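Written out below as structure tokens is the structure these notes cover.
A single protein chain has been omitted; all remaining protein chains appear in their positions.
Showing chain A:
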Amino acid sequence: MIEVEGLTKRYGRKLAVDHLSFQVRPGVVTGFLGPNGAGKSTTMRMMLDLDNPTSGSVRINGQGYHDLPDPLKHIGALLEAKAMHGGRTAYNNLLCLAQSNRIPRRRVDEVLDMVGLTAVAKKKSKGFSLGMGQRLGIASALLGNPEILMFDEPVNGLDPEGIHWIRNLMKALAAEGRTIFVSSHLMSEMALTADHLIVIGQGRLLANTSMADFIHQNSRSYARLRSPQPEQLRDVLRDAGYAVTEAGGGALEIDGAETERLGELAAEHRIVLHELSAQRASLEEAFMQMTAESVEYHAHTGGEEPGGQLPPGGGWGPEQAPQQAQQPAWGQGWNQGGRDGRRDKEI
């Protein structure tokens, strides 16, 4: 159980985290979502007592982090993949951590085995690939077998196999009754792992809701029509009482309408249709609309509006998401939205 209350962090004139209050409960995976630079990492560092909050407090199982006598047994954190000394072996990197918290030596072998690094335990960690570094970081988080686990962007730079592994690991850990708090800037990733969702933008809380509610509220459905007689079609639809919006390429969109009724209407008025389809906005799109005003680093390419139309297939509809765990176009929709953050590491 993590309780964050009124957490605020100010860097000079810039408010990085603005009165954040939320709770992270045990037994579920809580996703911490926000665009690059939203203040996710800053919040996580303040939760671990690494950064001093300007105001507000964080309590870990009712205690301040500073008051935990051996923190690794309560909370394990993966902050960045290579927060290790590259000249040290994987085993020694973990050993010095274990010793500082009185964790028995055999536990180092156990966690190395758990993350599949036993074969390279005596190898220096600077030679590790990004995926291996990430696994080593997860091993250090698991070292104290803690009840709370925090992962900052754990799937960054991992191959599909590694992503799959981390996702299942987090679910398994949550099923054991642990508190799992995982940050990401990919809605699609969160849709697959998180049960609860906390969304922030420019340091402010935008949503604190269960994943199911978020999907329910944010997956807009609409009908899309194209016709060689667009003016006629538009008039007919308006007369029938539909609110028509113009989409690009001569297409018309109608929120929440059934395609059956629209098809019948067009037939009655003998209007030729080239397209009539039911569409669902992806969660990625919903997330982008929610955070549109708070995105800090816009990339101005392709002249696309924030929260604009995604290329077909780029975003993930909620109904298709769980089956497409291994889709190679990982987070593609995000980038094609033309709004990828410019900075590698957010503050």
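The definition used in the following text is that a residue touches a chain if its C-beta (ideal position, glycine included) is under 8 Å from a C-beta of that chain, and two chains touch if they have at least 3 such contacts; residues count from 1.
As a working rule, contacts and distances are computed from a predicted model.
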Candidate names "ABC transporter permease subunit", "Beta-ketoacyl synthase N-terminal domain-containing protein", "Sulfur-oxidizing protein SoxY" or "Aspartyl/glutamyl-tRNA(Asn/Gln) amidotransferase subunit B"; UniProt protein name, chain not shown: "ABC transporter permease subunit"
Listed residues A:18, A:147 or A:285, member touching the removed chain: A:147
Which residue of A:12, A:104 or A:248 touches the chain not shown here: A:104
Hidden-chain contact residue, picked from the options A:25, A:234 or A:280: A:25
Sole residue of A:38, A:84, A:182 or A:197 that reaches the chain not shown, by the stated touch rule: A:84
Absent chain, residues of chain A that touch it: 1, 25-28, 45, 48-52, 61, 65-66, 68-74, 77, 79-80, 82-89, 92, 95-97, 99-104, 107, 140, 144-147, 176-179, 195-196, 210
